[in-house]
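To start, I am sharing the structure in question, which I have written as structure tokens.
A protein chain is absent from this complex, but the other protein chains hold their places.
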Amino acid sequence: MEALWSHLPALQIVIPLLGGVLVALVRRGSLAFALTLVVSWVLPVVSGLLLYQVLSTGPISYALGGWPPPWGIEYRVDVLNAFVLMLVSAIGAIIMPFARRSVALEVGERRSAWFYCMYLMCLAGLLGVAITGDAFNAFVFLEISSLSTYVLIALGRDRRALVAAFRYLIMGTIGATFYVIGVGLLYVLTGSLNMVDIAQRLAVAPPEQARAMVAALAFLTVGISLKLALFPLHSWLPGAYAYAPSWATVFLSATATKVAIYLLVRFLFSIFGGALDLRSLPVAEILIALSVAAMFIASFIAVYQSNLKRMLAYSSLAQIGYMMLGIGIANQAALTGGLVHLVNHAIMKAALFMAMGSLFYRVGTVRLTEIAGIGRKMPLTMGAFVVAGLGIIGTPGTAGFISKWYLAVGALDRGWWVLVFLLVASSLISVLYIGRVIEMAWFRPAADGLAEAKDPPLSMLLPLLLLAAATIYFGIDTRLTAGIAGEAAQFLLGGLR
Amino acid sequence: MQAFLAFADHYSYVITILLMVGGLYIVVSRSNMVKKLVGLSIFQTSVYLLYLEPAKIVGGTAPILAPDFTVYSNPLPHVLILTAIVVGVGTLALGLALVVRIHEAYGTIDDDEIKPQDGG
Partner (left out) sequence: MNSDVILRVGTKLILPFILLFAIYVQFHGEYGPGGGFQAGVIAAAAVILVAITFGHSAAKRIAPRGLVEHMVPLGVLIYAGTGVACFFLGGNYLDYGVLAHDPIHGRHLGIFLVEIGVAVTVSGTMVALFYAFVERGR
């Protein structure tokens, strides 16, 4: 055990990678699920230990292959990515029991081993993006996770899943290629791929290199924004989330975009923050304008959706707007709000999509008009939906309120009270779309054909209720979420020029 | 003359940009999915050139220590691009596999003909 203690950063990636390979070798549905479950439950232990180490002794550096940085690939864990690692692996562990029945129904027993293999590869990729300190290695991990995501989406029952996966493949690859162009420009400028090393070299770069730096910044921002579905670059997301297997949507909505946001934060603050005077560039203005546009336009579109998974997908776009708003405002409170919303949104949206997965499992539909009165038939499922929905709206006492509170405080610190007004106004729109579902589910007489419906089995119900409870818990006790997010924000802002 | 020399000095960047813009244009403008993938591949190829061009040293050899040589080419960009090529091939294979499945499900690989089939 002593030997493994110092290898925690590598284990974080190697465990899901080996797990995925073993799942592909055994290929039997139930055994594959058991293996995946074990891997998913071990990972939060690893990332929890990493987080503990980072909080008590500072950043960890791990030289892959024994080649010291900046020459070799370095896995570097500081408070920000320990936080993201913990988020991704904890969500993966909590939602995993939900997968067995849901995936067996929607993907089929025969293909479910491939589904789990792709899930573990995706997990390895996402954790890899979060842990690596090497800009090009991040691209490789980004593509590992993206390629497996395309497969996860394409395994959906509906044939529209194929088209959605194809569109995502095109957009995702363009995004990744923009990212590589940006990294290439940085490599030409500095001769280094190690993020810490790049930051140090850029900070002392002669002023005539600033133009190339801005070009790199533009390519990286656009590329990563495509991956995280920032408002005008979001066209792939609604289809992908709506037609993917329910459980894949739960996982992706809670983790994939969050890791992309982490990567953007890393580049903006840790690398460019010390090299360029970001305040003299219109970065913040662009991000804030796009975030506000996302908050309103995506919420409005969500109100008019009849497919509930699609509605929640548009709601995700709006919520991504809140996270990006915090990054755009970029002061202690707002950045804390943006980062804490990564966690809060992951919890709430995973719960909402799991409620949809349970609905599909029991009644085979997620169309609004066909679920009238479902609340009385599936009280626990729809009860959890209400709790998580209140969180999305930002009701006091839920996790969503905490994020919006920090964002509002950050905006007020800057004196931008208009933003506070917009924040509240956009929350009111989310009352509309969440309220529509609650009204249909609880205040209508039960539709015909729902007579047989009841709450899903315990393995699906428990993760759902756990996350609904977490929505309340993290709305009251914020030491774990806002506390660590605050430390991460302080760490990031400390690196700004 | 000056302008021409500046151009000749950076001609590989010009080619890179042409490939980049051309590839991206094909992706956006064609509705045939296979053509979209072709455009995507061209777009990715431009990046390979972007990395490899600065790595080439005229007269440099492979980076193996030998007494007769003092000028070496940097191997790292080549390795990076080898990786990027593999990723690109993986993406292309997956994209083509999806196109095959789409053809089986819809009987067409044209984006414009798929939309009406699903009711807009």
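Note that the chains are named A and B in the order they appear, and that numbering of residues resets to 1 at the start of each chain.
Rule of thumb we're sticking to: contacts are C-beta pairs under 8 Å (C-beta built on N, C-alpha and C of every residue); 3 or more make two chains touch, one makes a residue touch a chain.
In this text the structure is predicted, and so the values were computed from the model without any measurement.
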Omitted-chain contact residue, chosen from A:Leu17, A:Leu80, A:Leu423 or A:Leu465: A:Leu17
Contact residue for the chain not shown (choose from A:Gly66, A:Gly415 or A:Pro445): A:Gly66
Touching the absent chain when the full complex is considered, from B:Val28, B:Ile57 or B:Ala93: B:Ala93
Touch list for subunit A against the chain that is not drawn: 3-4, 7, 10, 14, 17-18, 20-22, 24-25, 62-66, 117
Positions on subunit B where the hidden chain makes contact: 86, 93, 96-97, 100, 104
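In this section, only the chains that are shown with their structure count from here on.
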Chain centre separation in whole Å, for subunit B relative to subunit A (CA means): 28
Footprint of subunit A on subunit B - complex, ascending: 20, 24, 27, 33, 36, 40, 43-44, 47, 50-51, 54, 76-77, 80, 83-84, 87, 90-91, 94-95, 98-99, 101-102, 105-106, 114, 118
Touching residues on subunit A, where the partner in the complex is subunit B: 136, 139-140, 143, 147, 150-151, 154, 159-160, 162-163, 165-166, 169-170, 173-174, 176-177, 180-181, 184, 187-188, 193
